[in-house]
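Heads up, this is only part of the complex; the chains shown haven't been moved.
A, B and C are the chain letters, set down in written order, and residue numbers restart from 1 in every chain.
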Amino acid sequence: MEESGVIKKFLYVNRRAPYGSIYALESLEVVLIGAAFEQDVSLAFIDDGVYQLKKNQATDGIGMKNFSPTYNALGDYDISKIYVDKDSLEERGLTLDDLMNLTWEDENDNYAKKPSISLVNSEELAALMEQQDVVLSF
Amino acid sequence: MKLGIMVSEGPYQHQASDSAYNFTKAALEKGHEIFRVFFYHDGVNNATRLTVPPQDDRNVVNRWSELSKQYDLDLVVCIAAAQRRGLLDENEAKRNGKDANNIAEGFRISGLGQLIEAGIQAERLVVFGD
Amino acid sequence: MTLHTVNKSPFEANSLETCLRLARSGHSVLLFEDGVYAASKGTKFEAMLIKAMQNCKVHVLLPDFEARGMKTENLIAGVNTVDYAGFVDLVTESERVQSWL
């Protein structure tokens, strides 16, 4: 934990598919390190970025590390605001059921497990973006 | 105003590093403060002193080093991204049992926290990538 | 016969579209890396791919498809699956390989 006295709204924007390039993985690494700074963190998955959250990733055949289980750890880092662009999901023929079931525990509600992913439409996503102090794009 | 810069691509392959340099230089010349330039992803490759670009082309690495000297600019290379890609300073080379290092003058290797800190401390953060 | 390889998602880049415009009847198209998304059912590019399959044989590199969380049941009907050895066979059976980067 680092103390800075300032709490800013950070948005991580993910628009690339996993494995084809490293942006998804290295974005996740920033998010995990950034969690120690206790900022107000949101993640947005747009365009091919929604594929990062796809269930059942199995990378044995390509010899790369399957890093998708790490998304499950986000809740433990108090990262619970994960926004998925509804239009992007639909264009890809996917629904919420195709994505990993990411959750966080609400300490104000007896540590109840709650879903972290929210589906948002363009208007909601645009509004969310406009509330941010820092937008990091990957 | 206090600005932060992130560079996500290496020299020459993409224009990102050129754009980041031209932007940073213009900001400094206008009197703005650059809190930090953070090199991430293939951006870490901007920090190698081993480049030998053609005589009639720009020297991307030296330009950053010189700007750093002139303006006391903080050029930070992400350690995790650098290790993956083979960009080391003397300490890192020793620590990892490597027989050489390749970091250029004016750059320093540090953790991802430095990017988050740039996001917190700078009033605006601009990302240059592919 | 030419083997065309496409490694980009059709959502992100125009490579597949140009490839299909310039591939000739009887050619093969291999989707791999992020290109495999074009082979999955229900995307907005499904109709484009099905149309292409009237003229070309479409293959998908299964290891890349599975890495991205998809299984053979998610494949558009008629798409052939290959592993890396099958990729090699496609190359040697074709007269040339054209990569659509």
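Going forward, contacts are C-beta pairs under 8 Å (C-beta built on N, C-alpha and C of every residue); 3 or more make two chains touch, one makes a residue touch a chain.
Note that the structure is a prediction, hence the values are computed from the model and not measured.
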{"item": "Stoichiometric formula of the complex, labels as displayed", "value": "A x2, B x2, C x2"}
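As a convention for this text, only the chains that are shown with their structure count from here on.
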{"item": "For chain A paired with chain C, centre-to-centre distance based on mean C-alpha positions, whole Å", "value": "29"}
{"item": "Approximate Å spacing (C-alpha centroids) for the pair chain B, chain C", "value": "38"}
{"item": "Shared-contact residues (touching 2 or more other chains) in chain C", "value": "none"}
{"item": "Chain B: positions in contact with at least two other chains", "value": "none"}
{"item": "Chain A residues within the chain C interface of the complex", "value": "16-21, 47-48, 51, 54-62, 64, 66, 68, 91-94, 98"}
{"item": "Sites on chain B touched by chain A in the complex", "value": "6, 8, 40-41, 80-81, 111-113, 115-117, 119-121, 125, 127, 129"}
{"item": "Partner chain B, residues of chain A touching it in the complex", "value": "2, 4, 6, 8, 10, 22-23, 26, 29-30, 33-34, 36-37, 39, 133-138"}
